[in-house]
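Moving on, here comes subunit A:
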Amino acid sequence: MADNSKIGVFLCECGRRIAPLVDLKDLAAKLEADPLVDYVAVEPFSCLAPGLDQITKAVEEKGLDRVVIAGCEARVMLKKFQNELAATGLEEGQIDIVNLRGHVAQVSDLSPEEKAAKGFKLIKAVAAGLDALAPSVHEQVEFKGPVMILGGGIATYSAAQELSRREIESIIAVSTDEWEDEIRMLHEHYPGERHYYDRMEAIMRDVDASPFVRRITVGELSSVSGRTGEYLVTFSDPMGGPPRVYEVGAIIAALDGQMLNQGTNFGHDGRTVICHTEAEELLWTKGVPEGQIVFWINDYEAGHPEYAYLASRAAWSMARYMRERSPLTKVTVLYNHQMPVPLSAGERAASRKLGIDWVAYDGALRPTVQAGYVTYCDPEDHTEQEMPWDRLILSPRRSVGQEATKVAHVLGLEHVEGHFLEPHKQRVRPEMVGRAEAFLAGSARYPCDLHEALRQGRRAASKTAEMVEKAQTGELFAPRMVCTVDQSKCIGCGLCKEICDCGGIEPVEGHGGNIPRHVDPMVCTGGGTCAAACPYHALTLQNNTTSQREARVSTLSKELAADEILSFGCAWGGLAAADNAGVKGLKYDPRMYMLRVGCIGQLDPSVMARAFLEGANSLLLIGCPPEDCHHSYGLDHTWSRVNLIKKLLHLCGFDRRRIALAHADLNNPEEYIRTVNSFVNQMADLGPIERNSENLEKLAGLYATVNNARVRWVLGATLRRPWEEIYPGNQRNALAFDRDMMGVVSEEFIKSRVANLLRDTQKPYQLHELANALQAEEKPLMESVREMVGEGLIGRMHKDGKAHYMLRA
Partner candidate 1 sequence: MEELEQLRGELQAAVDPDQTMIVVCHGTGCVANGSQDVTQALKNALAEAGEDIKVMPGIKTTGCHGFCSRGPLVIIKPANVFYQQVKPGDVEEIVAQTILKGETVDRLLYKHPQSGDALETTDEIPFYAGQERVVLQNIGQIDPTDLEDALRAGAYAGMAKALTAMQPAEVIESVTKAGLRGRGGAGFPTGVKWGLAAKHGDVEKFVLCNADEGDPGAFMDRSVMEGDPHAVVEGMIIGGYAIGANVGYVYVRAEYPLAIKHLEMALDDARALGLLGENILGSGFNFDIRINRGAGAFVCGEETALMRSVEGKVGEPVPRPPYPSDKGLFGKPSVLNNVETWANVSRILDRGWEWFAGLGTEKSKGTKVFALVGKVNNVGLVEVPMGIKLKEIVMEIGGGVPGSDHFKAVQTGGPSGGCLPWEDAELPVDFDSLIAAGSMMGSGGMIVMDDRDCMVDVAKYFLGFLEEESCGKCFPCRLGVPRLRETLNRFSKGQGTVEDIDDLYSLAEAIKMGSLCALGGTAPNAVLSTLRYFRGEYEAHILEHRCPAGVCKDLITYKIDPDTCTGCRACARACPQEAISGEKKKPHTIDESLCIRCGMCMESCKFGAIQVF
Partner candidate 2 sequence: MAQTAIDIDIDEIIERYPGKPEYLIFLMQDIQAAFNYISPEALTLVCDHTGVAESQAYAVATFYNSFSLEPKGENLVQVCLGTACHLKGSGLIAENLMRSIGLDEPGTTEDLKYTVETVNCLGACALAPVAVVNEAYQPKVSSPKLMKTVKKLGDA
């Protein structure tokens, strides 16, 4: 491989935790002798001030542009090295760490020399990966246009207020121009909040008066496209005119949930037995009713005990309102005794003063609504009691609601029936925490009171404002390890968009027909499973590419002994478990060689194939426990890819078990060790793949096949989609599909081998000669060859009446 970089390797003694256990002298010598490595040094502690000084000096004097530190956990230490070495110009991606302590020194009884040998292989692999790195440029992100707050939820106002407080322009899209109306209708989404209306009004006035807020009245949201900094938002015109299009820099969705009544099984009739919203309506239109009012907090019985708090707070505030205005109204709150009364000491006193009764009932028995009475069981003496009522007020049923669901769909939020709209669960980087809020605020996210909805609005705004302010000063840059699309390769098939779980991939509008994609770097979480899935390798995870991973595996595979295991561990599962095994000094089979990968889903099948091609006899992929994947579906996608490789191994006549997917919980290293040991032993029993010419030819075919667009296409179709809820994906007729896939794979496998053969030998073959050379049956072979001729992949000529096949000139 072309040495296009200057690589320095720094071996850390880590006090006595590496040095005596690993023969660092020997290791250093090995590395110095290697053409890939330009500089080697041994240090007592690479990570401490003295060590860092030394590294900095070396980088500057020797002009190193890649650095490998052979020390401990990359997960823990990499950031420090990046920060400390930033001054030398080395950037994220140019520094890598081999966990010599935790993966080699502490975990086996090998001799120091043997450990040095193991360390050498791992370090060399990592160096090769760095060598294959083509550092990306920093992409600056600008904000073109104001912030748009759409969805019409009440959080619109707090968000707009916060933005204008920070002097950031915003457009708010609301259904009505009159905030009086909004307050009037507020109780439909947030009942029992009267005490808050004055403040609400103040906020709205504030927003009204702000020069930074522009209010538009539009119809339904019809489409959103573009990326952070430059979105195109299209609404239908309320008057039926041409659609209205806005260019905005950021989008905040404010969506309120919906209140429904409890239906007849709680006796709801809309007149005497009503729910909170209806009660509020009554207070608006008729004022406070006289007589016996009973609030029944029936959320437990309605199957949502978690909403009892909201309901009882609302009941309390309505009860107060009633008692303060009408002495002739008796108010009782009937609540499940399992529920803590949500009143502070002061409120209890006030409640007593106002004469509001709080009556608990035995939650084990469901109260029954009868004409003029509710019967309930007294939790103290377990006698049935009757409570008279003139009006019975039930808790509301809470849901997302039609409009909100529509908007959510346009915004690309996957809405699961019966759930609320919590978007984007990924929490890979801390800055992603709360990003959900930066995108969506209001009780459509999850049931909450008015106050919380407004808080979310403010939070969303300030999260957005942080970005905008950075952008304004030109300090907003895209993360380095995110996906990019090579527009020249992208045919716009949309597979990536379909499987993307972070919503980072957007179509580029304006192109006819198939629309090429591009990536919003501010949303992309760098999971990279999309890149590993692209049939045309049009997507790359920059600074962390598939070719880098291929470089690593091929280098390591060449070095591995026959019974040694190549393995990938994801930073959140396998690798973390291995690190923790190292910390605890747990011993396991030293024939295990693990390479680090951000998410197991980053592994393109071609990386797996490459391993076998270059000499690995087995491959163990260790990810997170199912449903714990930080990139949502990386693990599931790998499951499908492993299946593909298994099929191909089978076609090559190798044991399918040579590749395996495993899971590890970082908090359970013992489990991890069982996984490793059993796989290593299994492979030892299998023995190595004989590297004769036939096998090598088949492996070349295997490698070619996984890079075949058609195969990758079909594979892509099996990958789990965000709306599929069960590991490893629950597409219909999975079995039939798998059979079809088997068919496709075998066809393309043989075709690839034919192509390889003709290319390598550069001579014409007759069918039976081909069959011989590839040990394939003539019949199926003939079909494939005919197709290839048809597709123009190879040529056919007749020589003395016999058909000969060859590469086309």
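How these were chosen: all candidates are chains of the complex that A comes from, given by their letters.
Heads up, the rule we're going with is that a contact is a pair of C-beta atoms (placed from the backbone, for glycine too) under 8 Å apart; a residue touches a chain by one contact, two chains touch by 3 or more; residues count from 1.
Bear in mind that the values here come from a model prediction, so they are computed numbers and not experimental data.
Interface remark: subunit A makes contact in this complex with candidate 2 (options 1 or 2, touch as defined above). Residues of subunit A touching candidate 2 in their complex: 195, 199, 320, 344-350, 451-452, 455, 458-459, 462.
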